[in-house]
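Then we have chain A:
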Amino acid sequence: MTEAEVAGARERHGELDKAALLDAYRTMRTIRDFEERLHTEFATGEIPGFVHLYAGEEAIAAGFMAHLDGDDYVASTHRGHGHSIAKGCDVKGMMLEIYGKDGGICRGKGGSMHIADLDKGMLGANGIVGGGPPLVCGVGLSAKVRGTDQVAISFTGDGGANQGTVFESMNLASAWDLPVIFVIENNGYAEATAQAFSSKGIDIAKRADGFSMPGVVVDGHDFFAVHEAAGEAIRRAREGGGPSLIECKVNRYYGHFEGDAQTYRADNEVENIRKEKDCLMLFRQRVTSAGLIEESELDKIDEEVKNLIDEAVKEAKEAPEPTPDKLLTDVYVSY
Partner candidate 1 sequence: MRPIAELMFVDFMGVCFDQIYNQAAKFRYMFGGKAVTPMVIRTMYGAGIRAAAQHSQALYPIFTHIPGLKVVIPSNPYDAKGLMIAAIRDDDPVIFFENKVLYAVEGDVPEEPYTIPLGEAEIVREGEDVTIVAIGRMVSMAEQAAASLADDGIEVEIVDPRTTSPLDTDTIYESIENTGRLVVVDESNPRCSLASDIVSLVTQNCFEHLKSAPQMVTAPHTPPPFSGSLEDLYVPDPEKVANAVRQTVGQGVAS
Partner candidate 2 sequence: MSETKGLTKLGMPKWGLSMTEGTVVQWLVEEGAELNNGDEVVEVESEKINNAVETPSPGVLRRRVAKEGDVLPVGGLLGVIADASVTDEEIDAYVEEFQATFVPEEEEAGGPEPQTVEIGGRNIQYLAVGEGEGTPLVLLHGFGGDINIWVFNQEALAEGGRTVYAVDLPGHGGSTKDVGEGDLASLVNVVAGFMDEMGVEKAHLFGHSMGGAVAASFAIGHPERVRSLSLIASAGLGEEINGEYIEGFIAANRRKEMKSTLGLLFANPDLVNRQLVNDVIRFKRLDGVDEALRRLADNLFPDGKQADVPDLSGVEVPMLVVWGREDRILPVSHSENAPQNARVEVLDETGHMPQMEAAGQTNRIIGEFLDSQEG
């Protein structure tokens, strides 16, 4: 990408023209279908290991990533599929990875919790809660030292927000004016622990005061609200204004992991949210009622995404496993 193209892209993302809106919808729809499909496929027993689904939270990934370019950085969580898709990771490569196949985006060695594509600025989903913020301090410092206008975003849950690494990272990023955005995806539960049991009831965003950085709360179901807040924080970071903290209040549609019986949730809790606050539904209503996009255009995207996911699952199932020699590659030495 030339410098002019990068600048152009950045401008276009900011103003949300029709192409950007369609992009955002496609991103959210792709994440949703990807996750819903994993939910059903996981139940068949064919998918190994732990899978944590992002369904319900798509507007956050789409809202932030709409402002980013390939050379910006994202550090994700264990619930990382949405961030990866929004950051441009290959959907089929991700699916192969989740099936543990040789052609996977990490050659089948990482799986769902470690999906990464450094060429796309995706620093990885992460098995360690609170693992992302220190990583973005690193790449943020690198961008600052090198004098680029790259930014880095870490995602953390409401549980992870209580990790020392997150506080330490916020302090360091603030002290050094790093081009970093700390996003807290507050879905109300740290695994099975409701937030009221693990912190004292003020917005996590208010912690930003203690680090002398802006902190805002946004509705994580609302793509446009997220997009606006994200745009402000990212602009600030690019311009050397230092870090921000954005808390997105949201809900997850599935358990902490696939197989979670979710006995800690109220009856109909998820159904009600799906009915009232679903991010795809809200987005569709907004753009069609404003006359920006036709229903049929969105339906077409739905169809294309469905086909993409079908193909991805089919290919993932048919793909070969890694060969035994791969056990000993990608590590500096074997004993």
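With respect to how the candidates were assembled, all candidates are chains of the complex that A comes from, given by their letters.
Points to keep in mind about this one:
Please note the rule applied: a residue touches a chain if its C-beta (ideal position, glycine included) is under 8 Å from a C-beta of that chain, and two chains touch if they have at least 3 such contacts; residues count from 1.
Since the model is a prediction, treat every value here as computed from it, not as a measurement.
For chain A, the touching candidate in this complex is 1, chosen from 1 or 2.
Across the interface of their complex, candidate 1 is touched by residues 48-50, 97, 100-102, 104, 106, 108-114, 126-130, 163-165, 321-322, 324, 326-328, 331, 333-335 of chain A.
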